[in-house]
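Showing chain A:
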Amino acid sequence: MTEFLRFLEMGGYAGYVWSAYGISAVVLIITLLLPLLENKYIRKRIDRMLEEEQD
Partner candidate 1 sequence: MNVFTTILKRDLLLAIRYRAELLNPMLFFILIIILFQLGMRAKPEVLITLAPAIVWIAALLSALLSLDHMFRSDMEDGALEQMIISTQPTSLLVLAKIIAHWIITGLAVTLVGPLLGMMLGLSFDATKILFLTLLIGTPILSAIGSIGVALTVGLRRGGVILSLLVLPLFVPVLIFASQTVNTYVGGYSVAAPMSILIALLIFSLSLAPWAASAALRMSVS
Partner candidate 2 sequence: MYIWFHKLGSAPTFYKWSGLWLPWLGAICFILFAAGLYSGLVYAPADYQQGDSFRIIYMHVPAAWMSMFVYVVMAVSGAIGIIWHVKLAQIAMISSAPIGFSFTVLALVTGSIWGRPMWGTWWEWGDARLMSEALLLFLYIGVIGLSIAIEDKRKAAQAVAILSLVGLINIPIIHYSVVWLNTLHQGPTVSKFDTPSIDMRMFMPLLIMALAFKLFYVVVLLLRTRNELLWRERRSQWVKNIIQGTSND
């Protein structure tokens, strides 16, 4: 357990290292999620458009 704690400390630079990695993770996840959400949104819009055309 203590080893894990020492790992978290990052030789005293914990604040910097983890904030950098944290923000990076957030930015990367957002970059990945945006197109996935957009895909769902586009499919819905096209679906609705096709429905309109049919009836």
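The rule is short, and it goes like this: a residue touches a chain if its C-beta (ideal position, glycine included) is under 8 Å from a C-beta of that chain, and two chains touch if they have at least 3 such contacts; residues count from 1.
Basis for inclusion: all candidates are chains of the complex that A comes from, given by their letters.
Predicted, not measured: the structure shown is a model, and the values here were computed from it.
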- request: Using the touch rule from the top, find which candidate among 1 or 2 meets chain A in this complex.
  value: 2
Field: candidate 2-touching residues of chain A, taken from the complex the two chains share
entry: 7, 10-13, 16-17, 19-21, 23-24, 27-28, 30-32, 34-36, 38-39, 42-43, 46-47, 49-50
